[in-house]
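See below for the structure under consideration.
Right after this comes chain A.
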Amino acid sequence: MADVKLTIDGREVEVPRGTTVIQAARKLGTDVPHYCWHPGLKVAGNCRICLVEVEGMPTVQISCNLEVREGMVVHTESAKAKQARRDVMELLLINHPLDCPICDQAGECKLQEYSFEFGSDGSRFQFPKVHKPKHVRFSEKVTFDAERCILCTRCVRFLDEVAGRDELDIVNRGDRNEIAVARGAELTSPYQMNIVDICPVGALTSTDFRFKSRVWFLKQTRTVCPSCSRGCNVTAGARWNRLLRLVPAENQAVNRWWMCDDGRLAIGHVGADDRLGAPLVRKDGALVETTWDEALRAAADGLRAAGANLLALVSARLTNEELFLARRILDALGTPHRDVKPRAWERDELLRTGDGNPNAEGARILGIAPRAGGRGLAAWGGSAIGAAFLCGEDLDDRPELLDALAKASFVLVLDSRETATVKRVATVVLPGVTSFEKDGSFTNVDGRVQRLLPVVSAPGDARPDWRVLGELGALLGCGAAPRSADEALRALAAAEPAFAGLSLGRLGALGREAAREAAR
Partner candidate 1 sequence: MNALPVLLAETVSDGGVWASVNRTFVESRWAYPLLLVLVVGNVVPLLVSFLVWAERRGSALIQDRLGPNRVGPFGLFQSFADLGKFLFKEDVTPGHVNKVLYCLAPAIAVIPPLVALAFVPYGRNVMMADVDTGILACFAVSSLHVYSVTLGGWASNSKFPLLGGVRATAQMISYEIALGVSALAVLMVAGSLRLQDVVLHQADGWTVHGETLGAWSRFLDWNVVKQPIGAIVFLIAGFAETNRHPFDMPEAESELAAGYHTEYSSMKFALFFLGEYAAMIVVSALFTTLYLGGWTLFGLEDVLADWVRSSAPEAGWINWAQVVEGVLHSGIFFTKTLALLFVFIWVRWTLPRFRYDQLMRLGWMRLLPLSLAWLALTAVGVGILR
Partner candidate 2 sequence: MPLAPRLMKDAPPIGRRQTHDEYVAAGGYDALQKALGMKPEEITQQVLEAGVRGRGGAGFPAGRKWTFVPKNTGKPVYLACNADESEPGCFKDRQIMERVPHLLIEGCVIACRAIGAQSAFIYCRGEYPHSVRALEEALAEARAAGKVGNDVLGSGWRCDVWVHKGAGAYICGEETGLLSSIEGGRGYPRIKPPFPAVEGLWGCPTIINNVETLANVPVIVRDGVAAFKAAGDDDTTGTRLVGISGHVERPGHVEIDPAKTTIRELIEVHAGGVWKGRKLKAVIPGGSSVPVLPASAIDVPFTYGAVRNAGSLAGAAGVIVMDETTCMVDALVNLMQFYHHESCGQCTPCREGTGWLEKLVTRIWKGEGAARDIDLLDSVADTIGGAQAGKTICFLADSAVMPTKSFLKHFRADFVRAVEEGGSPVWRARAGQGARAAAGAHG
């Protein structure tokens, strides 16, 4: 479609026909205040805060529903527009409880932001405010406060338009309006927590994150959700070195603005009690703490002794760099027995891929699979196992394999938690870290390589897996240990055409496509 040229606040901008003024303004970097408008949802036009003045139009117009026209002259900061906005702001606040001190949204609340920007410092409203139910449990995950709600209906529209479920509705009329779980329905959408994110005020809050911390104390880091191979971009919030919440980060190529609840809530393992904090070796049947030097030497000796007979299970939850370094070791040992443990994850049409391994595609590109004559995981149970390397993986859910491993003479485990596998079969345990504690990259289901950033620091003496695998590789004579994940990725890029030219810096915030075809 042809482009349309218009002027916004004295600056010309050219946008495709059909664009709305608010979007055109955003293109210029002007963020017209808005509550109900969300780029991922249909226009509702009910908050009335995005009013702008358009020359030639007698009344102020909502910019979210105003299509651009050739030669249109828009003022977002004219006295009329500002006055209209201020008027709406005043009305939004008269029945708002102003309980920012107890509201989790404080700090990332649009109402606060706009109030600060152009709101009044007092109120002309001297009546008791309209009271509505507070702390209503919409579901296990979402808590609702009707008094704070500004009825923008983003939540209703999200569930309807994106999650495909009419689970929320509006009840009552006028200033007694409330969002409510629709009659006869339950809020069960697996994407329901997105309504907490898109709620511009504190009406919808996450039951999980409720009252945990004020958001301004959070150290916010952009990284990737490790729960499935979609690789949704997330912003992780941490405080006291504890990972407190994940919220989706916009990436139009991956997850747009959303993420699923299960991924969002799967953060418990980071601060779990059973995290490994020191290397362990088995002496007289018991695992005892040791130094990294000793543990790495024991691991290298064990691997060297096993040689080509080593059974290796490499996790597709490891980063590309780590998979590369692990492959380097396995190639040096010459073992054809290598496999990835599949991990099931519910699948749906929106985001969930059905593959619970966040780097399944990376493992595929790097060829972590049985070589000719090698035993895959399926064949582990049958015959005796001499030595095994569980690289970032456990077999807690496969007791029959654990039985077989228990008889092995050497089992090296690199993992972040003291799993049953560690307790039962490990000979040497190297403590690794979770994906929230290290640098690196995942390749998502579409072949997009996306960057991980450390959010919290690992407990005790645990080391990033790339470092462990690098040092282990160095002991086994397959080259110097990389000094950073970036160095590992550059080495990977040099070795694998699919990753050619990549470095952590070049991945940027949104990631880059790996050359898929080359890998296939």
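Inclusion criterion for the candidates: all candidates are chains of the complex that A comes from, given by their letters.
Everything that follows uses one rule, which is that a residue touches a chain if its C-beta (ideal position, glycine included) is under 8 Å from a C-beta of that chain, and two chains touch if they have at least 3 such contacts; residues count from 1.
Source: prediction; values computed, not measured.
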Direct contact with chain A in this complex, candidates 1 or 2: 2
Residues on chain A engaged by candidate 2 in the complex (per definition of touch): 43-49, 51, 58-62, 65, 67, 84, 87-88, 90-92, 94-95, 124-125, 127, 130, 150-151, 169-170, 172-177
